[in-house]
Structure formats: structure tokens, C-alpha cells
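Excluded from the complex is one protein chain; the other protein chains are retained at their positions.
Letters A, B and C mark the chains in the order given here, with residues in each chain numbered from 1 onward.
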Amino acid sequence: MDVLYFAWVRERIGRPKDRIETQAATVRDLVEELRAREERYAAAFEDLSALRVAVDQELSDFDASLAGVREVAFFPPMTGG
Amino acid sequence: MDVLYFAWVRERIGRPKDRIETQAATVRDLVEELRAREERYAAAFEDLSALRVAVDQELSDFDASLAGVREVAFFPPMTGG
Amino acid sequence: MDIRVQEAAFDLGDEARAFAERQRGMGAVVTFTGIVRDLDGGDLDVMEIEHYPGMTEAAIEKIGQEALSRWNLGDILVIHRYGRLRPDDLIMMVATSARHRVDAFQGAEFLMDFLKSRAPFWKKEVTGQDAAWVAARDEDEDALSRW
Partner (left out) sequence: MDIRVQEAAFDLGDEARAFAERQRGMGAVVTFTGIVRDLDGGDLDVMEIEHYPGMTEAAIEKIGQEALSRWNLGDILVIHRYGRLRPDDLIMMVATSARHRVDAFQGAEFLMDFLKSRAPFWKKEVTGQDAAWVAARDEDEDALSRW
């Protein structure tokens, strides 16, 4: 599964993308795995209320299932326009 | 006093402007004078609810005083934009 | 505030670009453009627009000042044509600038609502041998009450 990071999440983790083999059932489970990896991941995912998630390029939420999912992205609230 | 007509009021009366000496105290009094002039004036002023009036180029109403007024204009509801 | 009541055509592209370029510190620009359309599916040949010289400019100026007093606007542009127009001709445009988008949108909508019903213009549609003055719409009058 591709895990993408944007904006300050990308900067805090220090990379735009990870390729991850995971058995995580939900986005929240995936976040727990990532937090456990390294301090910079723990820092990036410290406050989930400051984060948004997209599952296969659709805006989603942390309880979303990862069954069959190819791409998950984490980022702060969007500031387009 | 200059009395101006626009749009179908002008067409119905058949002229864009009259120069009138009047003692009318209000716009409504002036309308009565005009109605009495000729049939085409009576026709133009038949239904006051279909008309709007400007006094010295400011949108006004039929009860407005004509004291010191130099120009009165009659026209249908505006359709700008 | 730039107000122009004119018979001549204008170019939306040139006006929009020039308006945006002369704004300083404004993050948002909104434009509205009105175009001659044959909305009834008839065969509109000409739209004649009559106005009240002198009062027109003053009425638009007053509407513009009111908009400036109600919203945090940087600038306002109003161009309104009169005379004989053809289908697809531009009738008029407004532009507003503001720091934030809500002011720019609200200012432009306010200008349009008041230009519709409070600026002394009258439209006549000429179709073949027929000609008819465009009637004011109740909903245009009603639109004023929201401000």
C-alpha cells in the first residue's frame, strides 16, 4: 500500500511517501503502526484532529476500512482557492 | 419645470419631454394636470402603480413636494443590469 | 470607483485584466457580465437600451458608495451600455475587489441587484416587426429586501 504525506505532515516525516505492507484493518490501525515506527512519525500523527485522510484519493475518515485499498494519504486541512 | 418621459411612457405620450408652468404642490397634483391635457397623457398615467417617478433625478414617490423642483421624470420600473 | 455609462462596446477580457492588475493588497476579484440573450427562444434582432442621462451616473454612484460602506471592498468598476445591442453583445459588467472572497462576492451581488431595479435603464426587445419593453420581474424587486 502506498502511504502519502502532504504539506507539514510530509515535512515532519521527512519524505513524501512510504510503501508499506500492513495488516491494518482501518486507517486508525495504520496510524498506530506508523506512530510506532519512529519519533518523527509519532510527532506527525500526534494530534489526529489536525489531520485529514484520503483513501484511494477520496476524502475519508480514520475509521475507514483498508480492505482492498491501494493508497492512503495524510495531510492537514486543505487551503485551496 | 422640465417633465421627462422614458420607455413606454415616452412612447405613449409621443415625446420625451415637456416644459411646464405649474402650481402643482405634489407629483400627484402634477399627474392630475397632465392627465387632463390630452387622451395620450391620460393613457400614459392610467395606472400609477405601473409607474415610477424621479424628482430632480432622485427616485421619489407620488406624494413628493414639487417646491423648488426643476425636473420630474416618469417611467416604468427599471430593467438595468 | 470607476463608473462608465456608454454606448460603445467594451471588452470583458481587457477590463477584467486591467481591474485586477490595478488592485493592491486585494486577494479576491469578482466580475459579473450581462450578455444579450434570446432567452425566450424567439428571434431577437436587437435589444434597445434607453437610460436617463445624468440620473444614471448619479444613481450608480450612490449604489456604489452604499456597497463600499457595507463591505470591505478595495474598488468597484461598473460599465453599462445603452443604445442598440445585438445578441451576444455584452450589456454591462461589474467588478469588485476585496481582501477576502465573501466581501467581493457580496459586493458584486449587491451592485447587480440594485443596478437591476434602481438604475434608470429600460430594455426593449425587437424581434422582426415586434418590439416589447422588458417587464421588471417581481423576483428582482424582491431581491433588494435581502440587503
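Methods note: a contact is a pair of C-beta atoms (placed from the backbone, for glycine too) under 8 Å apart; a residue touches a chain by one contact, two chains touch by 3 or more.
Everything quoted here is computed from the prediction, not taken from an experiment.
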*Tell me the shown chains the invisible chain touches, ordered by label.*
A, C
*Just one of A:1, A:20 or A:54 touches the chain that is missing; which is it?*
A:54
_Interface with the unshown chain - residue positions in chain A_ = 4, 6-8, 10, 54, 57-59, 73, 75-81
*asked:* Touching residues of chain C against the unshown chain: what are they?
replied: 11-18, 20, 23, 25-39, 90, 99, 101-102, 104-105, 108-109, 112, 143
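The rule is short, and it goes like this: only the chains that are shown with their structure count from here on.
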_Mean-CA-position distance for chain C and chain B (Å)_ = 26
*Counting in whole Å, what is the centre-to-centre distance of chain A and chain C, each centre being its mean C-alpha position?*
48
*Roughly how far is chain A from chain B, going centre to centre by Cα mean, in whole Å?*
72
*For chain A, what residues touch not just one other chain but two or more?*
none
